[in-house]
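Note that this is a trimmed complex: some chains were dropped, and none of the rest were shifted.
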Amino acid sequence: MDTQVGVAVRRWCAPLLGLPAHVPAAEYAARRLAMRNEDVARVLLPAARLAHLLVDTGYRGGELTSPEALGALAGAPARTILRLESLAEEVAVSGVSAAGFATAFGDALQARLGGIAGTKSVIAYRVGLDFDPGEPTAAAVEAAAGRWLSGIASGGRARLVDPVVLRFVLWQGVATGLPLQVHTGFGDTDLDLHRSDPSLLTSFLRVTAGRCPVVLLHTYPYQRQAGYLAQMFEHVAMDVGLAVSFTGARASHDIGESLELAPFTKVLFSSDGWGLPELHLLGSWLFRRGLARVMGAWVDSGDWSMADAERAVGLIASGNAERIYGPVG
Amino acid sequence: MDTQVGVAVRRWCAPLLGLPAHVPAAEYAARRLAMRNEDVARVLLPAARLAHLLVDTGYRGGELTSPEALGALAGAPARTILRLESLAEEVAVSGVSAAGFATAFGDALQARLGGIAGTKSVIAYRVGLDFDPGEPTAAAVEAAAGRWLSGIASGGRARLVDPVVLRFVLWQGVATGLPLQVHTGFGDTDLDLHRSDPSLLTSFLRVTAGRCPVVLLHTYPYQRQAGYLAQMFEHVAMDVGLAVSFTGARASHDIGESLELAPFTKVLFSSDGWGLPELHLLGSWLFRRGLARVMGAWVDSGDWSMADAERAVGLIASGNAERIYGPVG
């Protein structure tokens, strides 16, 4: 609790659970433990006032509320984002052969296309973003899949870390034409931060131009680099989700930096909420508060008109996502 | 127009063209298209209140207003900055042999020395700033020039991307003793942002100490790194041109970061105006506004005296450039 997110939970979530703002951490924890998770979600999710949810189910999805149930709690439609590496791992443990892996993955992806709004890659966690940008050959994929599958057969982890297979599934995501989310910037301890700088993706962005929208997720502390890429490449957009909840009272600084070079048609709201209902609420409220603070200062100083600010807020809050991911089907 | 620079154009340039501040983009575009470019320049350039222009003619210079004509429009003397790679490309297509390239380049550079205020390198765009810092041998230059010239003879592009020839022309620039501008930080899509971090130049700065002033241009989003280099190396100065226009209402944040470590004797105003007259105006007005905001806050809080702020503003606005580039001849 000795973090910005801890302070923000006690500040913003506590009153919604019937406690004073800034309640001591122990009291918050006591109240929280006395409530069922679903009851907490029933209070906090609607308060986040989300119009539409895009949910990545690829990380411990089996333990979590389904997108449909999450949407029902939030009172908004929810669509799924398919994590490419998780699908590859499902295929790998299904008994497929090295020669059959590529086709099996393609079939599995095809079977999911009707139900998803986009794909997502966590290649930043597996080999970093400074990977060879080209699509690997079929022979290279078969050989690499063979090594990976043999490892699994000998009792190794199914976790996909082979750079060739990772690039194969990434390019399969590109080929769908659906928006491709790429995790960049900070994350968990298995990530090397300096290898998650989105500017390392430049060569990959050059060769994917015109093929599918690419959405750079999180990006902290490289939000300025991401903004540069969003300005340079027509098909690139970005968000500062995750950083907003975790930097709490400082979120407006990160939001401000994301609004330097990036066109306002390329910056997206994201809560990156995961697991705790509190993260959905904070992702929304802190982003609203931070964006209002940043743009409000521009209007106050006369640099921006209120009309321009209102239009940009509308785009960032939902318009850009609707354009990129399409309206709810 | 959905960018900070688009908002800033409608905010600051529109009133000078007889339109309301924050005019809708379509109206601004209509007014702009109804005017001759030169008439727009006649309004916006004098309003930029420039005392002296330093103009790089190396990028599509033939399509642009000459430095002399630009200076006449702005009501200020203008001097030329010679782009080393462009001169090398002129020499390369002139029919020179590999053995004769180095001498021909040296002669061409010598012939231009009387008319220029400094040289400039865009090596960041060609191979990145993490190049071998030493001066290449004559034999290496001849061999590399031979490969480049053969390519051109076989119908290849004249664009100089050979790292050895790039280093040769860079060192020829150093040998003039004139200020050497080095593009760092953001630019166009042919640049890998992470390879344009000016701190990658550290080894080059160590070996050029005492030989010529080095001015790190633009530097965004690495303005703090550039400030560190300006503090560490006597011969290094910097600017945040380009970023100022393109980050608009956020420019003061970037200006502030450039004023952390860099001595005030090493930070230079730059508009990086190119092409559109609007960029000359915004480069000047947004820099004035941003610098006033940043230093004004220091004076308000008592951290700085007004006298110190006025002196630093004078140095940054023109004094440092006069010292580094010399007065108008």
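Brief remarks follow.
For reference, chains read A and B in written order, and residue numbers begin at 1 within each chain.
Here is the rule we use: contacts are C-beta pairs under 8 Å (C-beta built on N, C-alpha and C of every residue); 3 or more make two chains touch, one makes a residue touch a chain.
Fair warning: this is a prediction, and the values are worked out from it, not measured in the lab.
Of the identical chains in this model, 2 are shown in place, and the full complex in the file is built from 3 copies.
The definition used in the following text is that only the chains that are shown with their structure count from here on.
Look at where the CA atoms of chain A average out and do the same for chain B: the two points lie 37 Å apart. Interface of chain A with chain B (complex): residues 197, 199-200, 202-203, 206, 224-225, 228-229, 231-233, 256-257, 259-265, 298, 301-305, 307-308, 312, 315. Within the complex formed with chain A, the residues of chain B that make contact are 2-4, 7-8, 10-11, 21-22, 186, 188-189, 192-194, 220-221, 243, 246-250, 253-254.
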